[in-house]
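Take a look at the structure below.
Excluded from the complex is one protein chain; the other protein chains are retained at their positions.
Entry: subunit A
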Amino acid sequence: MKEKIEVANTLKNLADLLDGKISAKKTRLALTTIGSELGSEELVQGAKLAVRENPLLEVVLIGPKGPKEFQQYNTDCEKEAHEILERLLETKEVDGAVTLHYNFPLGISTVGRVITPAKGRAMYIATTTGTTSANRVEAMVLNGILGIIAAKGGGIEKPTLGILNVEGARQVEKILTSLQKNGLEFELAQSIRIDGGSVMRGNDLLNGSCDVMVCDTLTGNLLMKIFSSFTTGGNYETLGWGYGPGIGKNMKNIISIISRASGAPVVKGALQYTFELVRNNLVEIAKEQFITAEKAGLTKELESIKSQKKVEEEVQAPPKKPVTAEITGIDIMALEDAVAVLWKEKIYAETGMGCAGPVIMVAPEDKGKGIDLLKEHKYL
């Protein structure tokens, strides 16, 4: 019986190998070792712990001279370290990176992972550093998507999402629910409180009622710090996997963040977290999820938040009539304004994109007067 199970396990391992789920190829991650409040030895210590536990992980150090067992690029300058890091990622010399104090472009934010104290569960915090959008609700909706991407990158097929009860939570819930109905793959979590719902209270944070906790970045950053250092009094982060990878629509590489207070255990966690994401091809997952979200109506939903545009003086349309005469030659950028000019003069007109470019359509009897008016207003 025992042999049979062993055979089955070996066969399954072989199958995983063929499917690319596991591989004998090592994953190389870069780790910058400058800028920590705890000194660079603390970060190197984290790297040692990580490779010891994971034989398929290799770490390349960027920073001051470190132990010989690591391949390394030496520098004492933080800026230079980041330049080396970017070069290594670009040339594919490393598959991903863990660093600190790194600036992501607008639109990319990090998704961290913590251990919740009540049940020791892993929970993603979306997001923890970076700026997803200047609009709070838009940012949180996008953070939700980034959270889904990170969770899928961590091997959770259909993550459960909770929305932290901060300002804008209800609006975010509405939009995410609509995206979910239209094809974005996730489930809404339920609060442990008696009245339920997917808007998460403080109790849910401690309990870990969801796989992904969606919040704004500042709150997320705060939570990361609390969850990872509440056992030490604050200046040394001992728990969890760090602030996580920078995720966004146009992300090209996997770069994960730790803080200046992250201790060796968190550095180890961050390397392991990044290792999983590389293996599961996070960049590809991000691309797919954004396409799915787009199909589910993401842009339209986000437009709707922002469409509290100023209403300009509105010209009333004259009564509609059949328009079969074309006026061509009007600049595309001025087309709508030109129609407004005609409407003001009680000429019914529509815009159109004909086979020969943009046109204004009017009734044949109005064409002459329309052209004159447009000439008068310098549209023609």
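Note that in this section a residue touches a chain if its C-beta (ideal position, glycine included) is under 8 Å from a C-beta of that chain, and two chains touch if they have at least 3 such contacts; residues count from 1.
Following the convention adopted for this analysis, contacts and distances are computed from a predicted model.
Selecting from "Betaine reductase", "Electron transfer flavoprotein subunit alpha", "ABC transporter permease" or "Ferredoxin", the unshown chain of this assembly corresponds to "Betaine reductase" (UniProt protein name). Screening A:203, A:304 or A:324 against the full complex identifies A:324 as the residue touching the chain left out. Residues of subunit A that touch the chain left out of the display are 4-5, 7-9, 11-12, 14-16, 18-20, 249, 287, 290-291, 294-295, 299, 322-324, 326, 328-329, 331-333, 335, 350-359, 361, 380.
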